[in-house]
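Every protein chain except one is present and positioned as in the full complex.
Entry: chain A
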Amino acid sequence: MTATRILIADDEPSLVAVLQPVLSAAGYEVAAVADGKGAVAFILSHDLDVVLLDLGLPDIDGKEVIRRVREHVATPIIVISARHLEAEKIAALDEGADDYVNKPFEIGELMARIRAATRRRGTTTAPMAFYRAGPLAIDFPARRVLYDGETIKLSPKEWELLQVLARSAGQVVTHKRLLAAGWGVETTETQYLRVYIGLLRQKIEEDPSDPRLLLTEPGVGYRLSAAE
């Protein structure tokens, strides 16, 4: 098996100088580009496993980079962005980014995002059959959800939502995508979504008021913990 290949698209040399050796030490094969056009060219000409994309590149907007490469390839893209720029993050996710990391980040958080992205890439060819995290287990072909080994009953909507979250386990799923999955329309009010997330938490969380599996990403969406 070949090493996982990562491209860092960031114009901040000090950040690249830290990430490159750390990611290499973690066993990844790392390349770096410092502008948007270079990033597009590199992504289209290489078979990459993950792209770490800074949204504030000097030449073209990060969202534009995503738009240009998404027409051709499905390479997982993790956006690196400042915490207060929700609208930017959501727009990038809508353009086809897979996840985001807030700047500044701790390396553990970044590694978890990279793992989630590569795991998901692995399942695009063969659909994920099983998910397990803590007491929760999902058997996709059988459409069965188990909590502590016991089958739990989910309504069709709850199942749709959980399935979308689990297939992107470890990654953020935007309100918009969840609404589209559960209701088929993107315009439905997020309050419906909140209610169903609440119902799901009742069934899959040990303490629904202090969730450990189904986490809120304020203003953006929800994230189901990565499979163990």
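Assume a residue touches a chain if its C-beta (ideal position, glycine included) is under 8 Å from a C-beta of that chain, and two chains touch if they have at least 3 such contacts; residues count from 1.
One rule holds for everything that comes next: contacts and distances are computed from a predicted model.
J.: Have a look at "histidine kinase", "Acetyl-CoA C-acetyltransferase", "MaoC like domain-containing protein" or "Xanthine dehydrogenase family protein subunit M" and point out the UniProt protein name belonging to the hidden chain.
T.: "histidine kinase"
J.: Using the touch definition from the top, which of A:3, A:74 or A:87 touches the missing chain?
T.: Residue touching the chain left out of view: A:87.
J.: Touching the hidden chain in the full complex, which residues of chain A are there? Just list them.
T.: 83-87, 104, 106, 189-192, 194-195, 198, 209-211, 215-220
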